[in-house]
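All protein chains but one are shown in place.
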């Protein structure tokens, strides 16, 4: 039986923290689907097409990792893909509580879907997409937090050329 | 002396978690006033009239429970109603800190108003109005989290008929 | 129907934080039983007789407040006393988690026993019996944290006369 | 390649919370080793032999689950068993912080050892070996928290026959 | 060498909690720069000019305390001012986690910039600009939480004269 896992998130944009979780998650399953949530209510900085492209550029071609758009409920997506694992990274207590509630909610909606939490590298614990975007917007150098292609795109978003 | 308590909240919409707190709170006082906050800055999904109606439908007629609109400060409302207890449900650490600050603030504004915290049933700890609305918006079945009338209304809000 | 509440604890010894909770709890019920846990495994500083005496001296005679020894399970004690409320003070997040687990456990053992949490005055949030004993042991003045009779007893325990 | 995971703990004694984690962990790997920590400094209630026996009785014979004694470092045990996953259950924020530190420490001692966290069923979140032992010691009925064989042993420890 | 510290924040508007931190911070350094973040994305209630004026009125003229506008990255501002300390007040666990992430991020961007955390007076722990604005908007008296000049301005914002 193929062990298939889903790593859902906004990835707006992908950071070294996400990439670290992706590496670790790959060891846990035979196939990993990175599910890019397309939630219009959240007004992402990057469109879902841009976010998928940035992930694909960042991880390079890999047979066992797919990147897909997620528009509906995670539990429906998991059923459709025949995946039984959800991967989430845990960095802090505040993460933990929200993630815990989501895991219990998803289990209620889909009892066979198991959420597993992974701990990113300690030098990624303070990296979040939100904080990286804020640093980039104010002219800071974000190349130690995101891949070069993402740093370039953040710079262009923040300081558009005429 | 009549022991009168207020259970304030947005109730946007009411969930089984709220209903569990209402049952528990009813045991603590002679009269319970459910105070539906009408805070235009929060852009609720349901109008205050709808939220009050959904609560009334969900709890049925009861002599000792009233549902009212709350437009001003909770402490002023409590003085007006001659109520000396405020009821709040606590589900998680993040709840706790905010509630703790509110309780201390309200005590400063009205020293005789006591906030008491109740713990909902463990199978309600992950239910919040926000998460239930998100599940409904994405087409999920929310009937295990809210009363049938609320599930219907959420479905109609999410998928309006032409 | 008489509303009877239990405020259980070690009270080793009673502090101004406990006294503040007792005042608040008295407003919630017709009769309050302060239940002094006599748990030999915890090696208390004061015997249960001393702890009960210190509480009684500190609160003075009151018709509606009783102080009793608690040797068994809290839920059995509540059944025996026909009490349906348990009072607990909440000072901090770490309190909250442990208290939350105890409340859920007690509810499982006795479904009609409701735990309500109260918030002590903000200038009591950092007072605990443990920290007060440590200050007294090192010769500090603890009269701003405990009643005079308790301060005296702590001083005598810390610096026994020959 | 065989995916082998270790679920370390004191299991003093095993509870329904542990059993729930064992079921979930079994889905994540081909072989699960339950590692019973034999740390003399902790003065367990049950000897390591008793704890292993209680686990084996509780889970019954299973080809893919082994129960072993753990005397040294977890990372050394993992190397010896050629296991690359460590399983831990997360119930609360206070768990989370300690577990997080242990996971980072173990990663430093053995970079290829990944700790994954699972969430037990919501009706197990308040069950811990410590609290169950306390309830049993005071004469409470613990059969809703532990398997019958464990409840019997706890009763015998608490109320030894002459 | 002059010890120069920066206390950054929104100060929208300044409260007694901020003023308490300013007093404490003044003892730690020879010169304190209060840096008023002008982040257009946050839609402050008061303009940065108003916020600076309210701070200056509240603290009065002082040789060792300056109030300045902060438009870019805090680390760039610190380099420009030759300041090596950042001051932050910590009231609650939720504060702590965010502040911790910011401190680690700023250290990565500027290794010689040290963030030090101070604890405000216990009767300020529940005061935040956000909660004070909410109380004022609903007609409450906020003079125990902010200086008189700030209370007046909040009243005028909330109930503009025709």
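To keep things simple, chains are lettered A, B, C, D and E as they appear, and every chain counts its residues starting from 1.
The working rule: contacts are C-beta pairs under 8 Å (C-beta built on N, C-alpha and C of every residue); 3 or more make two chains touch, one makes a residue touch a chain.
Quick caveat: nothing in here was measured; it's all calculated off a predicted structure.
Contacts of the undisplayed chain with visible chains (whole complex): A, C, D, E. Considering the whole complex, the residue from D:32, D:75, D:118 or D:154 that touches the absent chain is D:75. Mapped onto subunit A, the footprint of the missing chain covers residues 93, 122-123, 125-126. Across the interface with the omitted chain, subunit E contributes residues 24, 27-28, 84-85, 90, 93, 96-97, 100, 103-104, 107, 114-119, 122. Taking the complete complex into account, residues 92-94, 125-128, 131, 135, 138-141, 144 of subunit C touch the chain not shown.
The rule we apply is simple: only the chains that are shown with their structure count from here on.
By residue number, over half of the touching pairs seen at A-D are also found at B-C, the match among B-E, A-B or B-C.
Contacts with at least two other chains are made by residues 93-94, 125-126 of subunit E. Touching chain pairs in this entry, ordered by label, are A-B, A-D, A-E, B-C, B-D, B-E, C-D, C-E.
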